[in-house]
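Sharing a structure, written as structure tokens. Questions coming.
Shown here: the complex without one of its protein chains, the others still in place.
Take a look at chain A:
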Amino acid sequence: MQADTIITPSTLCVKDLPWQIAWDKDKCTLCGRCAAACPMLALELAVYRKRVIQPPMGLEKAPENNFESFYGVRQKTNPDNACVGCGMCNLVCPNDAIIPMHSDEADKLRFHNNKGGIPRRRGGRRNDPEGVLDRIKFTRISMLTDPALDAGRHDFQLSTLLGRVLPPEENLKLQREQGWIPPVREIYPLIIGGMSFGALSPTMWEGLQMGVTYLNEEVGMPVVISTGEGGCPPRLLRSRFLKYVILQIASGYFGWDEIIHALPEMKVDPCAVEIKYGQGAKPGDGGLLMWHKVNKLIAAIRGVPQGVSLPSPPTHQTKYSIEEAVAKMIQSMSMAWGFRVPVYPKISATSTSGAVLNNLARNSIAAGLAIDGEDGGTGAAYNVSMDHMGHPIASNIRDCYLNLVKIGKQNELPLFAGGGVGKRGNLAANAAALIMLGASGVQTGKYVMQAAAGCLGSETDRCNICNIGRCPKGITSQDPRLYRRLDPEQVAQRLVDMYLAFDTELKKIVAPLGRSTSLPIGMSDALGINDYNIAQRLSIDYVV
């Protein structure tokens, strides 16, 4: 039979898509909100024709065909409008008449979303919900020989250090001689990882900054936030709140003209400077802000023209070796603030992390090393980078820590782990596991977006359209119509909720281990896993 439409190699049916929209005619009020809210414009008004057979009573008349029409929505099948499963249609539907359903098999869209020879790009994270962090258990439970503590009422000291900590002999000597001691910040061990002004909407950024300030000034938790590569709003640079901010400098240097010019007017020093050399979600790739999101405000802060894509180079172009890239840059950035601000690099987890670490260990002012694992998130990247490039964080952080132990510098160069922390919702458990594997603290971005702003993304490829600025929740959009959906005050409140809950959970983990006086960094004897090979690899207990 002849098809009623032209069939091309890329002609897809609804079944071929990753998400199918289930729509209930009987419940639908035809209000149109679903189509209006859909970020992908995946729904169109449809007129359906329906044949109704009306058999008359008796035998005199033959049955009749009646043709009726009715209205509804139809799911578009072209790749550009394929449903991403965000569920906004369901969210806005007054009658629960519509919902996206995940396909029961691998979609065919993946073979066709490379129109014009451009591979798929998206935001989000690696599409793999599994991870080793959730499998790690805390097995050293204090019972009678060393009583467990009361997580609710005991006094806990859970801060960590960000900065180069000198060995005690050297520190005491320099104190006696009144010499220069590298700056060290005592911070909360859960850092909000770099999400740039540009990748995030203004309302999201404002909400996070307000939340961080509240946590510091009202709750007494020294929480800090990294700017990501996109500069920092001028008023924040000149405010006393800058001390809660880690300024990130990356290979595109976006926003740094503004920062440098603000230096003489800064009231306080920033918490730290993070030099981004890599990102776990897309290792070996630079930052990317697609043109959709480069509006007037973003262009002004970043010092670029409007409406152009901003791909940062994969590495800092002015540098040609690890000594250049690390040592000189750390020195330059330290010098800019009179050696009062810790400066540390952030790299993507890689089998060569050890080389970077060793180099940093020999550098006397490197303030730490942040390592971002393959499960980290991004505002925009090629799908292949996200799904297939990178190194898991657990073994990478463990190797680096044990390497520091070997050379006796485990207290000198703090390691910060990121990438997939809390990806299945277990933020505190994942963070505690990484800390006990050797991290001084963890960085998280996606969890913050999910908990504080209701990000819809998932590891099963839901939504993940942060790159094109159509975030249905207004978190990663620069379109006022979208980002006005997000109330900064509520983001701040959710962030505070998230941190308080995390803090309680972290105490619920460390208290039964009998730890309260200091963060249990490297307390690997508390960890166990029911996989022998993983246990061997991480040098922790194998438990079954």
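Convention: contacts are C-beta pairs under 8 Å (C-beta built on N, C-alpha and C of every residue); 3 or more make two chains touch, one makes a residue touch a chain; residues count from 1.
By definition in this document, contacts and distances are computed from a predicted model.
Asker: What name does the UniProt record list for the absent chain among "Glutamate synthase (NADPH) GltB1 subunit", "Sarcosine oxidase subunit delta", "ABC transporter permease" or "ATP-binding cassette domain-containing protein"?
Answerer: "Glutamate synthase (NADPH) GltB1 subunit"
Asker: For the chain left off this view, which of A:L12, A:L161 or A:L190 is in contact with it?
Answerer: A:L161
Asker: Sort through A:M101, A:V268, A:V405 or A:L500 and give me the one touching the missing partner chain.
Answerer: From the options A:M101, A:V268, A:V405 or A:L500, the contact with the absent chain belongs to A:V405.
Asker: Out of A:E68, A:E169 or A:E265, which is the one that touches the chain we can't see?
Answerer: Missing-chain contact among the listed residues: A:E169.
Asker: If the missing chain were put back, which residues of chain A would it touch?
Answerer: Chain A touches the chain not shown through residues 140, 142, 145-147, 149, 154-155, 157, 161, 165-169, 171-172, 175-176, 181, 184, 186, 405-408, 410-411, 513-518, 520-525.
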